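Yeah, one chain of the complex is gone here, protein chain that is, but the others are all in their spots.
Labels run A and B following the written order; every chain starts at residue 1.
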Amino acid sequence: MPLAAAPLCLFLGRGLLPWIFATGVCWVAFVIAIALALDLSGGSVITYQMGGWAPPLGIEYRLDALSAVALLIVTGAAAAVSLYSRPSVLREIEPANHGLFYTLFLLCVTGLAGVVATGDAFNVFVFLEVASLSTYCLVALGGRKDRRALSAAYTYLVMGTIGATFFVIGVGLAYMVTGTLNMVDLAQRLPPIGDNRTVAAAFTFIAVGMGMKLAMFPLHLWLPNAYTFAPSAVSAFLAGTSTKVAVYVLIRFLFTVFGLEFDFEQFALIAVFLPLGIAAMFVASIVAIFQVDAKRMLAYSSVAQIGYMILGISLATKTGLTGAILHMGNHAIMKVALFMTMGAIMYRLGTTSIPHMAGLGRDMPWTMAAFVIGGLSLIGVPLTVGFISKWYLIQAALELGWWPIAMLIVMSSLLAVIYVWRIVEMAYLQPSPPNRQISRAPTIMLLPMWVLVLANIYFGIDASFPTTLANQAALLLLGGQP
Amino acid sequence: MSGILQDPGTIILLTMILPTIGAVLIGLTGKWPNLREAVSLLTGVVLIGLVLTLLQHVLNGGEASIELLDVMPGIPLAFEIERLGMMFAVVASVLWTVNTVYGIGYMRGNNEDNHTRFFACFAVAIGSTMGIAFAGNVFTLFVFYEILTLSTYPLVTHKGTPEAQAGGRRYLGLLMGTSIGFFLVAIIWTWAIAGTLDFELGGILAGSVDEGIVPILLALYMFGIGKAALMPFHFWLPAAMVAPTPVSAFLHAVAVVKAGVFSVLKVVVYVFGVDFLAGTGANIWLIWVASATILLASIVAMTKDNLKARLAYSTVGQLAYVVLGAAMATSLGIVGGAMQIAMHAMGKITLFMCAGAIYVAAHKTLVSELDGLGRKMPFTFAAFFIGSLSIIGLPPTGGAWSKWFLMQGSVEAGDIILIFVLMLSSVLNVAYLIPIAIRGFFAGTEFAGAQPAPVGAAVSPDAKTGGWWQNIEEAPILCVIPLCLTALGCIVLFFFVDPIAAYLNEMLVPVEAPVLPDPTPTTE
Partner (left out) sequence: MDTDFIIGHYNYWLVILLMMTGLYTVVSRGNYIKKIVGLNVFQTSVFMMYISMGKVSGGTAPILETGITLYSNPLPHVLILTAIVVGVATTAVGLSIVVRIHQAYGTIEEDEVNDADHRMEFGKEDLP
């Protein structure tokens, strides 16, 4: 279990070579996650009881195909970013804080992995807060470069805490009526209770709380600033993981715990999620088009992409859910890569404002090529991962006969063309300022970036592994208990 | 080695891999221009070799297909050869090589920048065109269609000027917009309905789809394939005129628009099925849209003074011929449409190369500036004249045959009005193309006295002072030779139409065997 790595990071402190240690830990965790995912893609479930207590009382860790996807995302992003972080951290964070940075980073990874692995509703909260608290600090570390990171971190903290507290309220209410915190038990005991106001309230609190954490459209205000001003490595990691894990929790509670009938028949969830998802796709994309700062643009694009996931969830069919889960993973791959390119640009150029990128295509060819591929993936061009998940989402909409939805998905992809292309034009078609002397990004930054970019293409061409996994997860979620 | 070359499936792959390798090599040899150009040409020649090997295979009745891997369950990246794609591949690879030769001359003669990027993208573009030609299912077709769009974008914006950027933006926006906005939706819809995306003769939709949906689906496909430039999605073509002329030639003649109409034919024949489409009557609106495009584009072309813009609108009109052929949903219409791909490619590439040569040699872009230039550039203008004849559809050029088959097709479809549309369009073509050549050859002398034009002054002494060749100021030789070759090609195609017609006819054999007219020149 990747959790075994968790205590290790406590000993880190101000180790001499925290970077090497952190990277090592992340890679080990990633390898374990891959092994687990291969195991789980068959549809089996692994459980582990913490402290030897039986599940209803003790805390249980359980993994199924959905958790495997999320775990892969978290550990994969962590592994790539940890390797990448060295130069960016050296440049952007005070030397005294380096040890701190890697400690926090590992804590964050632990928290996120814990959320994914746990089978206990309250435990989700605890791990979520472990992850969030370290995230707040990580974002605030960007304060050296730009003091706005501090207020961004503060806003994030307030919003995040409110979201988490909402979530706790929901869990508490659910506990009130069922007397259990174990997710499997909850799922068994909730349906008989049926139409109960407490359950409804619990559901609402959990949905809204998670909505805040995952930056669902009207609750997304914290995200752009936090992503923009955090240190580049942190942005890359956050973009790939934190919102995705929140999406995971949402899916977990919606489908495993509360169950399909409850969500959609009693609650008409679709009437809420579908418009919100679509609104996110459009509003955030349009806002992204008008951003001057490329990192902020990508942040808004994240909000839009989360809209796709919400849309996939709200369709509540096997294809739709597969699309949402796939998009979770695919978006992580491409967004981490994109934020990494931003980090490299920040490292060399000192800014990520789009007008400053003129001519970068010639000065930093590898970085910008990575950006182009990542951007194409964001648009959903064939042979990239973005295409696969959009394919599933559109197919899901068409299967239900909702072709206007399919058209909307497609139209919002076109908005992505506009914002991605602004940067491409700037980088390749504008002449570079005459007196600028910059070299290409350090190899250690390029390496993980290109691994992700190639993964982007590879899984766009041979998507059988992720699709099987996502399909399996969707089946589990819709077919009730495994 | 010979073992590998025996397997047609491998050759198919090679036709795509080779240009990619070529592109990489071009990138690597960028510092040595001669070597780089040699790589380009070598790529072209080997590519033609490969394609001809495949052609031989097909002519012998062989079939070939290769499946790479499942991108998504049930949707593989697959290739196969069939007659239509084979023809497209031959046309594209031959003209690409000719165009590369021309491109080298043009780029050098015009002192453009960034040659390496240019030729590398050029090579990637032909690779993706091969992918389109040999695609074994709609998905594969779509994938390469998009790659083609993306790889030609740097070509369109090559000059990097604000106009080039604006044109490029429009180019990308429109092509991507239609392909993702309509084409992709149509494909996924097809997948949802039929459960397969493979190309099958007779269509995959027949029998499993509600008839009310067919017109909508057809509309999504037809407008989705923005490269076919069906009005009102034709604006990218004139916008892409900002590109250097070899690119325009490439866009208009070799790959991009041809990929569009080729996709249209493929979709009509192998996704909908000719009989199915005709049976549902879903094609009626398409016939009218295509006819309207033919006539409107020709009329717009007449108003354009910029030579390339005029040719661009002419392309829009000519492409609609192919769509019209497809829309008739009769076998003769399809054959005519397919033939039009080849004939128009040959004719249009000639015209564009001429336009480019005129620009390189005399830096003229407007039709009204061409007076008398024909006497300075006789080869170019002669080629232009032949190309024009082919576009109009007059013997002795290849264009005559595609028009002939299309008219036959409209008779078969029972639409007499269509014949008038085609006739009227030919008249319009005459009106906007022939005056260009006439101006070039005759305008200068007749008004030499009235006009104090420097052209007239330069021309008048030639009778006394020396041979006529002394006044020739042709474009670089690398520009002139290719355009003469393609002009000759137009004429050659006229006389060798028989095998092509027979060849294309076999494409539809399992559906029905149309009775061919006797394809000798005397029937015209």
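Keep this in mind: a contact is a pair of C-beta atoms (placed from the backbone, for glycine too) under 8 Å apart; a residue touches a chain by one contact, two chains touch by 3 or more.
Every value quoted in this text rests on a predicted model; they were computed, and no experiment measured them.
Considering the complete complex, the chain that is not shown touches A.
Remark: the omitted chain is touched by one listed residue; of A:83, A:106 or A:168 this is A:168. The omitted chain makes contact with just one of the residues A:64, A:129 or A:425: A:129.
Within the full complex, the residue among A:150, A:221, A:289 or A:418 touching the omitted chain is A:150.
Summarising the interface, chain A meets the missing chain with residues 57, 122, 125-126, 129, 133, 136-137, 140, 143, 145-148, 150-151, 153-154, 157-158, 161-162, 165, 168-169, 172, 175-176, 181, 351, 353.
Criterion: only the chains that are shown with their structure count from here on.
Rounded to a whole number, the gap between the C-alpha centres of chain A and chain B is 45 angstrom.
Chain B contributes residues 69-73, 77, 139, 142-143, 146-147, 150, 154, 157, 160, 164-165, 168-169, 172-173, 176-177, 180-181, 184-185, 188-189, 191-192 to its touches with chain A in the complex.
Residues of chain A touching chain B in their complex: 376, 379-383, 388, 391, 394-395, 398-399, 403, 406-407, 410-411, 413-414, 417-418, 421, 425, 428-429, 431, 460-464, 467-468.
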